[in-house]
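The complex is shown incomplete by one protein chain, all other protein chains being positioned as in the whole.
After this line comes subunit A, so read on.
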Amino acid sequence: MPDALTLPTRRDEDYRYADLGALAAVWPLAPETIVVPAGESRRMTVVQTGDAPQVRDLAIDLGEGATFTLHVLTVGAASARIAVTVRLAATAAFHLGAAQLAGAGATAEIVTRVVHAAPNAVSRQVVRSVAAAGGTVNYLGKVLVEKGADGTDGEQSVRAMLLDRTATANARPELEIHADDVKCAHGCAVGELDAQALFYMAQRGLPPELAKRLMLQAFVAEALVGAEDEEALQDQARAALEALL
């Protein structure tokens, strides 16, 4: 790892696909530490928007039985990055729902490192990304199950939609398991909208652009379900999607 003051390079695995030019403008970064004491619950929503690069670095420490729900919506015209490191004590729960939309010239990036340090903790990550022409979306996520963290339940569901041949998605879901009796699932898909569904919708009278919009709205909305002030967040996501199409 580079020290906090030195700008990373592409040789650093976590920055391999990053928009380093945008990072330089906001470097060095002040990491934010969040501690949730045993048995307590927190919710947080991060919206990254605007014309200037947005970079956040969260370190979350969950006590025994603590829960943390994080929602991220990245919709800005500029590049954005959020790095989240989570450490879970026994029976703690972490939920991430992230939607990132990237238009021309922008790189939207989520980097997670979820450490199951003790038994029976649960982590769920749902990441939905949309890249328009010339845009890039990245997900680099690692679930690390430490020795003794038996009964871990970790899930990564990562999907990216490319709206154009010049759009890019990079996804690197990783699992590192040093315990027994662990349930870890990861699904990762990069693709285009389902052609069968588009024909079905057209056959009922929906013009292609409307059918695409409906499907993309649903795709993005899935990541934001259960967020604090969900309706407003979903509205913001829909408006951003509208601007992207």
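Worth pointing out:
In this text, a residue touches a chain if its C-beta (ideal position, glycine included) is under 8 Å from a C-beta of that chain, and two chains touch if they have at least 3 such contacts; residues count from 1.
To be clear about the criterion, contacts and distances are computed from a predicted model.
According to its UniProt record, the chain left out of view corresponds to "Fe-S cluster assembly ATP-binding protein" among "ABC transporter permease subunit", "Glutamyl-tRNA(Gln) amidotransferase subunit A", "Methionine biosynthesis protein MetW" or "Fe-S cluster assembly ATP-binding protein". When the missing chain is restored to the complex, the residue among A:7, A:24 or A:210 that touches it is A:210. Across A:182, A:201, A:227 or A:240, the single residue that touches the chain missing here is A:201. Residues of subunit A in contact with the chain left out of this view: 194-197, 199-208, 210, 214-215, 217-219, 221-222.
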